[in-house]
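Please read the structure below before turning to the comments.
Every protein chain but one is kept in place in this view of the complex.
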C-alpha cells in the first residue's frame, strides 16, 4: 500500500520520510512516511493519540523530528519554526481558530503579516486582495466584518483565506467539519476541491469515515504512532478503514477465571445525554453490566464513549432515560452520590482529572477517600497508611510520598489511580482507555487488576479503541456509533470484522448477515 | 508539602532577623551622626511640618513648604523637617508622634484630617506646640490657623465676572466641605457683583490631588459652555485644560500663571511664611497662646496672584477698591443681603455672617449651579 519514494520524484508537494518523534516515555511518531501530491485532498485518519497531531506539528514547524526528513516540492527542508513553515507555503487551520474576535477579517489577515519590518499596509488594498482571493476560491466573506459577527463556518473561511493570502500551497485542516453543520461541511469540501484543482495540496485530519470516503483522494491511516498505510479513496471501504484504524493485536494468554455473571450492577435504559456542544451525544442507550463481568465498549473515538462514562459517574446529566445501580434508581446522581453508590471511574485524562498533578501521592489517594472519613477532619495518618498499602500492593515505583505525583511515570500513575479506585472494593469500575500509552508491563498489571475485580464478582465497563484488547478482556462487547448502541456481541461468537462493520454504523443484524 | 512551607516561613524569619541585625548596625551609626550634629546645633529650635500631599505639587502642600523655607531663611536658629504625603487616616498619628518624640518643639499639621490625631498626640506631648491648619479643635498646646481665603476668592471672582463672555463659569471643586463651599460662594458673589446674570457651575472631583480627574472635570465644564474655570484643587491641571481650549482660569494656592500663561487671570495665593515666623517667635518668647487664628488679607497670609495681561484696567480698579474696603475692615464678603439657591434671603441686609457660620457653610448662594450632599 505504501508508495515508494524516490529522490527524483518531483510529483509530490510534500514528502515526510521515516519521521520519528519521541517524547519522554512515548514514541509519538515511529518511522512514519507520508506523501501528498499537488491537487490532492489527502485524509489523515487515526484514533486519538495515534500520532496525527504530532506529525502535523512537525510539518508545520512546531516540533523537529528526531529522525527522518521532510521534502517540500522535492527539496529537503529543515523547518525551523512555524513562521518558517508558513513562509515555505505550509499553512494549518487549527480546530480552535486563531483569530482576534474584535478585529475585522482584514485586520486578522494583516496581523499575521506583520513581520517587524515596519512596512505600512494599505487596508483598502488588502481588502481588494482579500476579495480577489475569496472570488478565486469561491470563499464568500466580507473583509470588513468583525470576527465575532461571523458564524463558525465563516470564521473557518477567514482562517483559510488567511493562509491563502500568505501564499500557502499546502493546507492542513484539523478536524475541519467537527464544528460545522452538514451543509457547511459540504460547502467546505467544495472549496477544498477547488483549491486542489488550482494545484494546491490539502491534508484533512479526521476520523469521520463517511466524510473522508466521500471527499478525499487518498487516505493515510495512523495507529499507535505508526503508519498503517496509504490507500486510494476510490479503492477502499469503511470496513477496511475501520480495521486499519483499530488494528490487530495478538491476544495474550490471560488468566481469565470462569466467573458466573451475577446480578446486574449497572443498567442504563434509553439514556440520552448531551455532549459538550449541547447536541445529543448519547441516544437512547440501553445496556447492562453484570457482576463478575467485563462489558467492553467498542467504537471509533468520539462516538459517545466519554459521555457514557461521565453519565455513569454522575459527571454528566441524563436528559432522559433511567440509570440503575444495583437495582436502585440513580438517574439524578451527583458525582458524590455515584461515588457513594460504589462507582469508580478511571478517566481518560489521568493526570488532571483522575489525579491532581501538583499534589502528592497521599493527597491524591485522599481525593476519593476523604469523604468516607468520619467527622470534618482529615485523618492524615490513615491516609498515609492506605497510601503505603496501595503503593506496596501494586508495586508502585515512587521516590517519596511527599513528591507531587506529576513526577511519576505513566504506568505508575495509572497503577496509583487504579489502586485507589479498587481500594474500597467498588461495585462497578468504569475504565476509559486504561491501557493507552502504557508499556507492556504496565498494561499487563492493569489487565490483571481489572480481571481481579471481575473475579471478585464486581462489574467492569471497559472502554477501549483496541478491538483485540476488548475481545481478549471483555465477556460482552457493546459497539457504539454516533452515540447509539449498534449491538452487543460476545467476542467468541463474532469476528473482528463484524465488530468493525458495526463500528462503521451498521446494526448488528445487518452486520452479521452482510458478512 | 507542609514541611516545605514551614521551611519557607522559618527561613524568611531567619533572614529578617539577619537583615535587622545588619541594617540595625547601620542605623545606629547614622543616629550617632545625628547626635553629633545635634550637639553642634544645640541652640536650634526644631520645627516640623506635616503635609498631606507631595511638596512639589504647586498646590496646598507646596504653599506651606514655601512658608517653611521662608521660616528657615528668616530664623537661622530654627531647624525644620517635613513629612509629605501623609494620609489623613492611621498614619497621621504615628508621624506626629514620631516628630514630637524626635525633639520637635513646634509641629504644624497642615491638613484638616489631622485634627483628631493632633489632639490625641498633643495630650501625650504637653510641652510641644501643635498648630493645626483649617481645623476647629483646640487644646492647651494646640492652636489652629487659617487665612480668610474667601476674601481673595471674592476678588478673583470680580476678575472672572468681568472676563466671561458666556456668563457661565466653571468651578472644579474637591470635596463639599465648608472650606470649599465658602470659596465657591465667595467667588460667585464676586462674579455676580460685576455680572449679575452669570452662573457658576460646580463639579465635585472627590479628590484633592488627581491631575487627570481634575482636568477631565474642567473639560466637562468647558464643554458645557464655561469660559472661565476656577478651582479648589492641588494641581494646575484645570488651568491647563482652560489654556488648551483658549479659555480663562483662576488659580489657587500659588501663582499658577507659569502653567497656563494665556489662561490665568489671577487667583488666591497663600503666604504662610510670615505667619510661621510670627508663631515660632511667639513660642520662643513664651507669648504663644492656643488661639484660633483666621487671618484676613490685611495680614498678607492670603493674597491674590499678579494679574494676567488679559485682565482689564476696569476690573483691576474695581478689585483694588474692594480690597481696600476689606483691608480697612469697612466691608466683608458675606455681608447681606445674600440669597441662597432657592432665592431665600439667608443673610439680611446689613448683617454679616459670623465666623462660626462661615466655618460650617453647607449651602450655596444664588448663582451657583451644583449640589452639596447632605
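Per-chain residue numbering starts at 1, and chain names A and B are given in the order in which the chains are listed.
Assume a contact is a pair of C-beta atoms (placed from the backbone, for glycine too) under 8 Å apart; a residue touches a chain by one contact, two chains touch by 3 or more.
Quick note on the criterion: contacts and distances are computed from a predicted model.
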item	value
Among "Acyl-CoA dehydrogenase", "Simple sugar transport system permease protein", "Nucleoside ABC transporter membrane protein" or "Polysulfide reductase NrfD", UniProt-listed name of the chain not shown	"Nucleoside ABC transporter membrane protein"
Of B:60, B:82 or B:145, the one touching the omitted chain in the full complex	B:82
Contact with the hidden chain (one of A:106, A:339 or A:391)	A:339
Hidden partner chain, residues of chain A it touches	64, 313-315, 334-339, 345, 347, 349, 352-359, 363, 366-368, 370-371, 373, 376-378, 380, 404, 407
On chain B, residues whose C-beta touches the chain left out of the figure	2, 4-9, 11-13, 15-16, 19-20, 23-31, 34, 48, 54-55, 81-91, 93-95, 97-99, 101-102, 112-113, 116, 136, 175-178, 181, 206, 359-362, 372-374
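The working rule: only the chains that are shown with their structure count from here on.
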item	value
Where chain A and chain B are represented by their mean Cα positions, the distance between them in whole Å	71
